[in-house]
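Only one protein chain is missing; all other protein chains are in place.
Labels run A and B following the written order; every chain starts at residue 1.
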Amino acid sequence: MKKVLCLALALCLALAGLSAVAASDPIELSFTRIGSDPAERAYWDWVIERFEAENPGIKIVYDEVEIGDSIDNKLNVQFAAGDGPDIIGHGILSVAQRVELGHYQPIDEYFETWEGKDDIMPSVLANGTYNGHVYGLGYSTTPYVFAYRIDVLEEAGLSVPATWDELAETARALTEKNENGEITFSGFCFPSTGGNLVEMDVFVYGNGGSYIAEDGGPLMTGAEKEEVIGYLNDLLPDVNIPYSNGETNPFAKGLAAMTLMNNAALTSVINNPDYEGKIGLAVPPHNTTVGTFCGCNMLFIGRDCADKDAAWKYIEFAMSRESTLKRSEIVNIPVTLQSLVEDYQAMDPWNAVRAECVAVGTGMPRTLWSTQFQKIRNELVQNVVLGNVTDPAAALEKAQDDLLFEIDG
Amino acid sequence: MKRTGADRRFRAVNIVFIALLCLLMGFPLYMTVSISLQTMSEVYASSPKLLPAAPQWGNYPLSMSTGSWGRYFYNSLLVTLITTAISLAINSMSGFVFARIPFRGKGALFALVLLGMMIPPEVTLFSVFKLVRSIPFAGGNNWLGQGGRGLMNTYAGLILPYIAGSFGVFLCRQFYLGFPRELDDAARIDGCGRLAQFVRIYLPLSGPVLASLGILKFTGTWNEYTWPLVLTSGDAMKTVQLALTSFRSETEILWNQMMAATLVSGLPIYLLFFFAQKYFVSGLLAGSVKG
Partner (left out) sequence: MESYNRRDTRAAWLMLAPFLLFFALFVIYPLVMTVYYSFTNYNMSAAPGWVGLKNYQRLLKDAVFHKAFLNTTVYALVSTAALAVLGFLAAAALNRTTRSVKWIRMLMIFPYATSWAAVSMIWLMMYDPTTGLINKLLRLFALPTRQWLFDESLALGCLIFVHVWKNIGYCMLIYLAGMQSVPQELYEAATVDGASDFRKLISVTLPTIRPVAFFVVTTTMLEAFKTFTQVHVMTGGDPLYATTTIVHQIYQRGFTEFRMGYASSMAVVLLVCVLIFTAANSAINRAGNGGQGA
């Protein structure tokens, strides 16, 4: 009996000692952002240090969460308990749903008086707008660019494809197979599986298609999309090797001549000394319209933020011209302020291509059904690449039905 | 002792079996070490390289250089050790109760305990979080558990949900069920109460089960990712598992450093197992029941 009591007492004491919480500061803001790479972390450390120096009454508690759905997990649990972060760095996919759930606060009044109001790129601003209100300001864009091996194309005497037909021709010419008929070097690689198969979107936008109907509802059907499926069905079996777009792209391993790649992911390939001077960038080949996919990460103010003014100060600081330029320097990401485009292009010869991809790029649909859309679209793409689709129109119809079922459910 | 033909064949089969298992276990371990010693361009080679051209020992200190790994290890160790210690005490005692003390409702209660093992942590994550946040008097909460932050971002918050493990109770119970009943008789003759019986007779003989439970609990808590993700913020409370994800980014995955960090992070478990092995010595129980 005594032993049990002693144990209980010891536990209570331990509990009391262990629940020491962080010290008190005048204003403490929590900032959680998606993405955990060291380069961007270095940038944000720089921003936080300078911001805190200029604003001694404010302290920023910085958290990063790796790419993927971990951040949604964390945010949802925290918001559900009434304890969401004050400032959030997240993508387009989150906008509609979190605004509807009330997780993001509108920042219209701050935006109106912001000096960068007319400087921010319209497409970037649009990403953070919902139902006529401004919620987020884009600090980074991730366009999908067309990457190719300069040396491989030169050796074969081929020029960089600009249209779908050229792409098909070039890809077939560059594909190599072994004696068993397996492809060992891919002319053009396209993912079979993955978390967000936006590579398909690049083709859809390049054919003038859209996923949003006029009434704002989903649109999975349409002739443009049927053509995309027909094209991929025809081309991919001849030139592709299986990979997941969540893992390393075969292009980065020297196993492909051309591919569509996330601009950020390209950085590591370009920096690889083995590929010096061999990587070329271009706007993705199109059929009817020049278009590509372009994601965007934005800064939002969270619902549970008690001090909106302080939070806005931080956002303003991070979106300043100086910070933005520094960002592009450290992380090699296209600028989101129009006045800096020239400086940006001066930094690197390929930046003109990147900037154009941002300009013609469209992001994930900013709708309440964007997560369901992602799921159904992924399913569709997998079916195409695995060779299951014999009737594109029927497959698209089914996708539309499935999506509507998901939305209603 | 004469070796029969059957014995020899059995022994041969054993050796082949173990050799195959070793190959299967060993090869991925080899690859992990190999990758940790390669340069990134070797990692990105079109074909996985078995041997690095020149071992990059520098990857190890490099992987520990960003962020404060000392702090992360400290956090993980503190939480894991305390959780394991308290767990061992509580679970072994509870396992003993279920194995040896008859009382009304034991069957139903044990079934309830087993039920606890059937629930995936992802399902309970959310409710536990709300609970931890609303613990009365913690982190600025009033007696109703409102107003403050409860045990969010604290060590207690990381430890408490993991103490009650149905798994541990179940394991200990099965283990104690295998003990000879004569031990109980010996205790009764000496006039011991149940608690004394547990502490003085069963506990000293619990080496193997405490060692295995300890290893399993340590490993499980050490490798825990989702709960620390949701409960903690900022660098000061980060655990090793959370820090391991920092090698994965939108631009690339630093495989070589990640493998190095993974091996370093697994070190406490390997060490623990190495030293706990002596508890797996045959015949621990034999001789205790004689006479």
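General observations
What we mean here is this: a contact is a pair of C-beta atoms (placed from the backbone, for glycine too) under 8 Å apart; a residue touches a chain by one contact, two chains touch by 3 or more.
All figures in this text were calculated on a predicted structure; none of them were measured in a lab.
Listed residues A:D69, A:E109 or A:D234: the one in touch with the omitted chain is A:D69.
One of B:P52, B:G139 or B:P161 touches the chain omitted from the figure, and that residue is B:P161.
Seen across the whole complex, the unshown chain contacts subunit B at 1, 4, 6-7, 10-11, 14, 17-18, 21-22, 24-26, 28-29, 31-32, 35, 46-48, 90-91, 93-94, 96-97, 101-104, 106, 109, 112-124, 126-128, 131, 160-161, 163-164, 166-167, 169-171, 174-175, 177-180, 193-195, 198, 207-209, 211-212, 215-216, 219, 223, 225, 241, 244-245, 248, 253, 255, 258-259, 262, 265-266, 269-270, 273-274, 277, 279-286, 289. Annotation for subunit A: contacts to the undisplayed chain at residues 1, 4, 7-8, 11, 69, 72-73, 76-77, 79-80, 97, 101-103, 180, 182-184, 192-195, 241-244, 246-247, 250, 253, 255, 371-372, 375, 379, 382-383, 386, 409.
As a working rule, only the chains that are shown with their structure count from here on.
Averaging Cα coordinates per chain places subunit A and subunit B 36 Å apart. Touching subunit B in their complex are the following residues of subunit A: 3-4, 7, 11, 14-15, 18-22, 30, 32, 35-41, 61-67, 70, 73-74, 76-78, 80-83, 85, 142, 248, 252-255, 262, 264-265, 267-268, 272-274. For subunit B in complex with subunit A, the touching residues are 40-41, 44-46, 66, 82, 86, 89, 125-126, 129-130, 133, 138-140, 149, 151-157, 159-160, 195, 199, 226, 229-230, 233-236, 245-246, 248-253.
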